[in-house]
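Here the complex is missing a single protein chain, while all its other protein chains stay put.
So that you can tell them apart, the chains are marked A and B in the order they are listed, and the count of residues begins at 1 in each.
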Amino acid sequence: MNINESLWKLREKVRDTSPLVHNITNYVVMNTTANALLAIGASPVMAHAEAEVQDMVQIASSLVINIGTLSPDWVNAMKLALKKANQLNIPVVLDPVGAGATPYRNQVLAELLSAGKFSVIRGNASEIMALVTTGNKTKGVDSTASSENAETAAKFLNKKYGSVICISGAIDYIISKDKLVKISNGHSLMSKVTGMGCTATALIGAFIGTGEDVFDSVVAATAMMGIAGELAAAVSKGPGSLQMNLLDKLHNMTKDEFIRTLRIECQ
Amino acid sequence: MNINESLWKLREKVRDTSPLVHNITNYVVMNTTANALLAIGASPVMAHAEAEVQDMVQIASSLVINIGTLSPDWVNAMKLALKKANQLNIPVVLDPVGAGATPYRNQVLAELLSAGKFSVIRGNASEIMALVTTGNKTKGVDSTASSENAETAAKFLNKKYGSVICISGAIDYIISKDKLVKISNGHSLMSKVTGMGCTATALIGAFIGTGEDVFDSVVAATAMMGIAGELAAAVSKGPGSLQMNLLDKLHNMTKDEFIRTLRIECQ
Partner (left out) sequence: MNINESLWKLREKVRDTSPLVHNITNYVVMNTTANALLAIGASPVMAHAEAEVQDMVQIASSLVINIGTLSPDWVNAMKLALKKANQLNIPVVLDPVGAGATPYRNQVLAELLSAGKFSVIRGNASEIMALVTTGNKTKGVDSTASSENAETAAKFLNKKYGSVICISGAIDYIISKDKLVKISNGHSLMSKVTGMGCTATALIGAFIGTGEDVFDSVVAATAMMGIAGELAAAVSKGPGSLQMNLLDKLHNMTKDEFIRTLRIECQ
């Protein structure tokens, strides 16, 4: 079985096992990511009350923490859920939305990263690079950052936190201690739809919720997102129809479409 | 006038009177349910601040309480709005999202059910069955629950709280003291779109806001939702297009489509 076939197997496992993904995420994308998770056959649940996040996460297959529209109560809930997930060996993925944009965002990220362990961290190049300094003090966002520039930052973060790092961009990078995979699917129109990065993170949540190898799961989720976006963009007139077609394609993508569209490089 | 015709009359009354539906609902579906209410000709308003919910509900035709993403402040607002609605004889529908999933959710449901009266409770079979025990202690969600199994639970809840109970599923059940109606419209693809249950609840909010008989209003709203979903699914490629086509169909459904698509059984 080649790499493309084995990644498709992981996609099928998501549909067959329907992992429950507990999302503590931002207001902007809740509907979008819940729909994306349903489209691939996973089960989303959104819950953020401090009084219930520990109970919710313990019935979940994975936890997604996304700081897009954070506030103090939510941050407390994120920490509680993170610690409980760590205790129970439930994998957690972090989306550091807007890392570097404000001191508060950086402070919260530093607190989260010291409060528990993340199996995966996914962001764009600017966010991943900003994370390197959040343990200390922010130096702001480098909006011209490319995935290539962020590769060194990703290796540093992997070494420091033990997380698989996923950098989204024209080329996506998935990086662990001794592995590097590049995926060059997707379409530029995706940058005109809100929550595409957050959706990639949610899909990672579903794939790591299967209990399969974390690195492979991140690769498969990233491939799925890129291919769905690329195929959807090919039949879309703009960002509105792309958003709709992406959900359709996450749902009805065939093995053949996945295998022949995937552009992957493993190092 | 037969049953189908009389239900369509209720649908026309929603469009003619445009009831103002006050929603205290979850973040995931706010956009979806506001759009569904507008599509059928009702007027949605979303407001959750303790400082204004009593003033908002008193200008509304009905109140929707949905606990999908609850937190303490919102629960307080729900209770205030519920009590004010009861005082003014404004009908209230409860959507017990995730009943049984966490102790906090069950506790909140028990508090709400003792704080006031709900004209209608709508949930899936698992949620309706979980509600039976929330007055005492949770026994968790039975995810394999079917509408048939929940029928006994619904009768118990109707007797205890006086509410019309609506169980959503492949077959929808609407139950009161001496009536039982089954509707078998809809499509399995609807389960791959987030907020379909919440949308059904919102539509019930609009229909009971007309001032017509509550049981008949719940039947009409449930029929409308199932038929719109079924007709939308027939022209959809996946969950993304279903979401769009459902809103279109809620808006442009003809009397003829309603009458000939409805599959209803009255006992």
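Quick note on the criterion: a contact is a pair of C-beta atoms (placed from the backbone, for glycine too) under 8 Å apart; a residue touches a chain by one contact, two chains touch by 3 or more.
What you are looking at is a predicted structure, and each value in this text was computed from that prediction instead of being measured.
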Which of A:28, A:59, A:115 or A:259 touches the chain that is not shown? A:28
Among B:21, B:39, B:64 or B:93, exactly one should touch the missing chain; which is it? B:39
Had the left-out chain been drawn, it would touch chain A at residues 26-29, 31-32, 68-72, 98, 101-105, 191-195, 236-241, 243-244
Kindly note down the residues of chain B that lie in touch with the hidden chain. 27, 30-31, 34-35, 38-39, 44-49, 51-52, 55-56, 59, 73, 243-252
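Note that in this section only the chains that are shown with their structure count from here on.
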I'd like to verify one number: the distance from the centre of chain A to the centre of chain B, where each centre is the average of its C-alpha atoms, in whole angstrom. 33
